[in-house]
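Only one protein chain is missing from this complex, and each of the others stays in its spot.
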Amino acid sequence: MFGQILINGLVLSGGYALVAVGLTLTFGVMRMVNFAEGQSVMIGAFIAYTTVPYFGYVGAIAAAMAVNAVLGVILERTAFRPFRGVELNGLIASMGMSIVLVNVAELVWGTTPRPFETIYNETSVNFGTVGISVQRLICVAASAAILLGLWWLVQYTSLGRKFRAVSEDHETASAMGIDVNQVSRLALVIGSMMAASAGALSGPVNMIAPDMGRTEMLNAFAAIILGGFGNVNGTILGALLIGMIQSIGAVYISNAYSSSISFGLLVLTLVFFPRGLVPERVDENV
Amino acid sequence: MSVLELSGVSKRFGGLQALSGISLSIAPSEVLGLIGPNGAGKSTLVSCITGVLRIDGGVIRFEHRDIQRLSPHQRARRGIARTFQKVRLADQLTVYENVAAGLASRWFSRASGWSSVFRPLSAKSVGQAVNRALEQVGLGDVSGTVVKSLPFGRRHFVEIARAMVSEPRLLLLDEPATGLTETERERLAMLVKEIGASGCAVILVEHDLELVGYLCQRVTVINQGRHIFTGTPAAAQSDREVIRAYLGMNQLISEGADDARG
Amino acid sequence: MSSRILLIAAFAVLAALPLIFGTFWINMVINALIFSLAVFSINLLTGFTGLLSFGQAGFVGIGAYTLGVLTKQGTPPLFAGLYGVLLAMLCGFLLGLPAARLKGHYLAIGTLGFGILIYQLLTNSVDITRGPMGLIGIPTGVIDKQTWYLVMLAVCLTLLAALAYIDRYSALGVILKMVRHDEIAAQASGINVFAVKLIAFTVSAGFAGLSGALFAAYARFLTPDLFNEQESFRYMMMAVVGGIGSPLGGFVASLVLTIIPEGLRALGEDNYRLLVYGTMVLFVLWFLPAGIGGLIERQRR
Partner (left out) sequence: MKSHLAAIAGALLLAAPSIAFAQAGSKGSVKVGVLLPLTGNTAWAGKTNRIAAAIAAEEVNAQDLAGGYKIELVVGDSQCEPRAAHDQAERLISQEKVQLLIGEWCSSASVAVAQVANDEKVPLLINISTADQIAGDSGPYAFQSSMQNRYSQEREAALLQKDFKFESVAIIVENNDFGLTFRKNMVALMQKAGKKVVLDVTQDRNDTNWYATITRIPASKPDLVIVSISAVQAANFVKQYAEAGITTPLFSDYPPPPRIFERQVGAQAGKIGLVRAAFFVKSDTNTPAQKEFVAKLEGRVQKELNEAHDVTYWDVATYDAVRLVADAIKRGGPQAAGYLKAMAVTKIDLVLGHYEFDEQRGSRPEGLNFVFIRTKPDGSIEVVE
């Protein structure tokens, strides 16, 4: 029994982590929350779904990431750069974009939920009394690999250093000659690509429909708060925590309240840690 | 009969000992200079007095009552006002509105104060106090202009007006002279003299030693969080510790001096 | 003087609207007016003190269901509405205690969490609220649409005037805006920032609860879906499109963003309507950074 809860927790955490990391990256660099990230997950899932017959599953994931990269650029131009100073307007602009994306998807793919069939769905591995589809295991393994890749990128590459510099302090970074606009665009591009992989991986596990992605985004928010805004490693930890707690809570408490459990926990953390578990540096000095 | 007494005040930020064992006292109408090199802990001390920072040791007494437990707004209501190193004004609002905000400490300090909150800004009781403060600092002409369009120098005076409007008994000026023109500097000197004369004690944190010399009867010098001198400005200039702290060549001096002494 | 005459003329036209349009449009406008109360609550909270709240629909739900459940049990609607507003204010106070210490995005997500908690409570406490089956036939009596319209118009206009008075003329407005611009300077001027935020949270929750109670009394049916997080986002959108600091802007935005999508229904049932809604929000934000309120402000000056 515990094995299944663990696997299920990992599957949830994988999906939340990929979305949360995208959100943290964009927030770290631009100090703005991207409310359209949930819809990037959906677009990624649908692109993968439509391209699986031509490129196979792995190709489909790549295609989804590529399309979302373009989506990232569009989002940056429409919902983020015009609102550099006024964060609240940027937040609402990303909400406006999410409504546009949902409705474009409904026009293109229709509202009927569809199964996202991959060869990995059928085969399942027995795990104690309950089998687990290979697709779920792939979902866990792949999201771990992608997160590791992102962690390596942020820690060791020059782009990663730029990300950290800009999220550390906006003005000094641009003073040091870093093109902040270009870095923000890249942050949003990578964030959308992360969301695409989340969509392409979790799509086959459940069904895909234009209004998917909302619960993933809400839980990703919870993960960001636990992990601390703008802190990639903390966010992955936060996502793991949320996934596990939901998976355990669903079995032992009640899953009619599943998102309330994670948000209840979140509100509690905020009461004791007003700046999340891993506080950012104090940016308000006298 | 002092309005403010600090004894053995110390403050730590994690490992850094920002203030250790600072003691000073100031009488009504006295202008006390608080000087020391950058990073000596002057702003930290101001924040401790105004309650923004909690002290780790020592006692702060204002009008003979320990104010250690009071939060910043309660201390403001008791009569402690301040200006900031970086001017903090609501730049979308007019000069009149910014100064009126200073009245909050008067409104909330008495039960009846609450009712005046709903009265219009142009009400007599509000207008009188604000205009008096604006006249005092020489901003009567720009009362209706938005702070954003004011030149930088004059904004300092808006902040002083906001601090003075609720007639505090202690005013902390945090480097008010920075960025002032010559005429504004003289204006400031005259203003601080008037404020002192009206009975309000003033702590002037300032690098402009000439201004401090002119305005302050006594100065306290702080270096690396330690209290190294209290006395008249003249005495301070010849005190060895003060010179060493200020000129920052203490390594050089101490080596040279020790060798000289052999 | 001219702007005042313009305002009075505009409101006279608004008052005469019911005679011209059919009841469908009046129903739409009444809904928009009830919506605008929730948008006011955000104007008050965010516009004045800078605090964000993505859980306003939770308070609206509390106000609505309290009135719904109590009137069905025989409490006269007026008292039930009062209890609804008071309960919403109590929840606003309780949420305000931790929330007043939060900053920016933490506050947004924390209040979002509160909204979801309330939505799940309304959905799952079946024996009190009949959950997703919805509460039907709330006995508040069928008052005809014209009176509802005029009552709502009056309520909104008095609130508008009160908020405009506080914003521009009263000392309270200055204090609230000080808290928004610079908390440290506000504290140094003797303003208890924590208390101001707490009161702002409580009063804004009260307005949202009032909006909920009025909706319950008007529509006389309730289901939890009317108060989920998408509704909170909708209120926030209207407040920002209206111009976050301007109650008048919020009022106009809630009318515009309720009636225009409905008017677009003629475009065909499918998604063009929402597509236009989304792009409209974007366009307003691109070209009117200070929102509709900012536009009105510029005209007046």
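The letters A, B and C name the chains in turn, as written, and every chain counts its residues from 1.
The criterion applied here is as follows: a contact is a pair of C-beta atoms (placed from the backbone, for glycine too) under 8 Å apart; a residue touches a chain by one contact, two chains touch by 3 or more.
All values derive from a computational prediction rather than experimental measurement.
Remark: the absent chain touches shown chains A, C in the intact complex. Considering C:28, C:184 or C:264, the position touching the chain not shown turns out to be C:28 (whole complex). Residue A:259 is the one among A:24, A:143, A:192 or A:259 that touches the chain missing from this view. When the missing chain is restored to the complex, the residue among A:19, A:209, A:225 or A:270 that touches it is A:209. Residues 22-24, 27-28, 31, 120, 123-124, 126, 131-134, 136-137, 142, 219-221, 223, 225-226, 262, 265, 269-271, 274 are the ones on subunit C that touch the missing chain. On the side of subunit A, touch with the chain left out of the figure occurs at residues 1, 4-5, 8, 11-12, 106, 110-115, 121, 124, 126, 129-133, 136, 205-207, 209, 211-212, 214-215, 246-247, 250-251, 254-259.
To be clear about the criterion, only the chains that are shown with their structure count from here on.
Among the other chains, B has the CA centre that is most remote from the centre of subunit C.
The pair of chains sharing the greatest count of C-beta contacts is A-C. Centroids of subunit B and subunit C (each the mean of its C-alpha atoms) stand 43 Å apart.
Residue positions of subunit A touching 2 or more other chains: 286. Touching of two or more other chains is recorded for residues 52, 84 of subunit B.
Considering their complex, residues 50, 52, 71-74, 76-77, 81-82, 84, 88-93, 97, 100-109, 116-122, 126, 162-163, 166 of subunit B touch subunit C. Note for the complex: subunit C touches subunit B at residues 165, 169-175, 177-178, 180-182, 184-193.
Subunit C meets subunit A in the complex at residues 46, 52, 98, 101-106, 108-110, 112-114, 116-117, 120-121, 123-124, 184, 229, 233, 236-237, 240-241, 244, 270-272, 274-275, 277-279, 281-282, 285-286, 289.
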